[in-house]
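The structure appears below as structure tokens.
A single protein chain has been removed from this complex, and every other one stays in its place.
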Amino acid sequence: MSTLVHWLDIAGVVAFALSGVIVACRSHMDPFGMLVLAAVTGIGGGTLRDLILGHHPVFWVAQPIYLWSILITVMLAMLGFHHIHRLDRRLLPAVDAFGLALFTVLGARQALDAETPVEVAVLMGLLTGIAGGMVRDVLARRVPMVLRREIYATASIAGGCLYVLLRRLDIDDAHAMWPALLVTLILRLAAIRWHWSLPTFAWVTTGGEEGDARWPMHRQRPRVRIIRPQRSRDEASDDD
Amino acid sequence: MSTLVHWLDIAGVVAFALSGVIVACRSHMDPFGMLVLAAVTGIGGGTLRDLILGHHPVFWVAQPIYLWSILITVMLAMLGFHHIHRLDRRLLPAVDAFGLALFTVLGARQALDAETPVEVAVLMGLLTGIAGGMVRDVLARRVPMVLRREIYATASIAGGCLYVLLRRLDIDDAHAMWPALLVTLILRLAAIRWHWSLPTFAWVTTGGEEGDARWPMHRQRPRVRIIRPQRSRDEASDDD
Partner (left out) sequence: MSTLVHWLDIAGVVAFALSGVIVACRSHMDPFGMLVLAAVTGIGGGTLRDLILGHHPVFWVAQPIYLWSILITVMLAMLGFHHIHRLDRRLLPAVDAFGLALFTVLGARQALDAETPVEVAVLMGLLTGIAGGMVRDVLARRVPMVLRREIYATASIAGGCLYVLLRRLDIDDAHAMWPALLVTLILRLAAIRWHWSLPTFAWVTTGGEEGDARWPMHRQRPRVRIIRPQRSRDEASDDD
């Protein structure tokens, strides 16, 4: 593994570990619980990637520097918490966005290096990018980010497709990584900043509510409607 | 792998992917989030099966046709959503039942082919059948189906035991699969249709509620009671 990839991998682990610390902090966890959530978030995606690709041993078992990165991140975050509070609530998705972009590209890269088909590489990038954050949010009983309405999986898929395409065009690995990484990161950060979202398909219960008692044959029935981004933006602010 | 098993495997992936789309639709996810949930549900059980049995590479890494099946399922489902709304809310558990039956038999089959003991094969069938749906429900913050009161794990275990028994009696693989598949499917569909359920053991807090203030020594204490299916049926309709 080249030095650049190694450092990017550590950067991704640190970004996700930091996002785990922020969530742990909101959930009133103690320092060691914080460490657990940071570790699970930081190494979750990469562990799934290595297990599925059959890459033994798993990256953090072979190189304990990843675990030390997490430990140092947690300790520095605890020391600096009095300054973190000055930052606003978009810090968590922003930090998560860095991890998403880094792990998407690194996951797709490792899949291509294992000579998987291109569609598998895109999915591996996606799974590597979102798995750690999913486990973090499920454990902390939060709405997983991939379920929120702002562009999330879309950014990862876009970046993964771009990386795979560039590699297919025989572009050098280092030159293929940066554009893909930036596309994912910028798409996701812009989505957070301006509440970008795609239209959603929603299961809406329609039918005359007031007439329900009088006309029992007109039962409320679920309908699927396309909800425009504008409307979803308003709703998104509620469950934030 | 024989052609029949290959097609059944794809059918299971499509069924679970469709169930993922329905859940994503109820959770107001955007198209790419929908794709993620469909993919995780469709390949989750099989991935776990392949990882535990040490079957490398994982089925969808080796054969990208599974990923294309998921992509096509999601796209067709989006196009056909205006018709899906005419179907009632039991569509989701019904689609899930097909995936459960298919993956139960395929999981048990692959475990037997890896020469595991029979009890391991039954459990592998069960895990393969329920894992994808569990991840789907946990991510979408729904009550996992295996926790609902209608027969679910029971159907999978019954089908798995039947398949293992038939294979032990030296019955041809193809002839052992169909009865096991149908038993699981029919048991589960019947349970959905007529709200079949087994008696449950429940932790009920008993003790004189009215006397609580006067007789502080008579504290409410949890008791375990067997709740008959009739009563559980009424409760089941609430959290649907």
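For reference, chains read A and B in written order, and residue numbers begin at 1 within each chain.
Methods note: a residue touches a chain if its C-beta (ideal position, glycine included) is under 8 Å from a C-beta of that chain, and two chains touch if they have at least 3 such contacts.
The model shown is predicted, which means the values in this text are computed figures rather than measured ones.
Participant: Can you list where chain B touches the absent chain?
Facilitator: Here the touching residues of chain B are 51-54, 111, 116-117, 119-120, 123-124, 126, 130, 134, 138, 143-144, 146-147, 149, 151-154, 157, 197-203, 221-224, 227, 232, 235.
Participant: Residues on chain A that touch the omitted chain in the whole complex?
Facilitator: Output for chain A: 24-36, 39, 47, 51, 56-58, 60-61, 64, 67-68, 78, 81-82, 84-86, 89, 138-141.
Everything that follows uses one rule, which is that only the chains that are shown with their structure count from here on.
Participant: Taking each chain's centre as its mean C-alpha position, how far apart are chain A and chain B in Å?
Facilitator: 26
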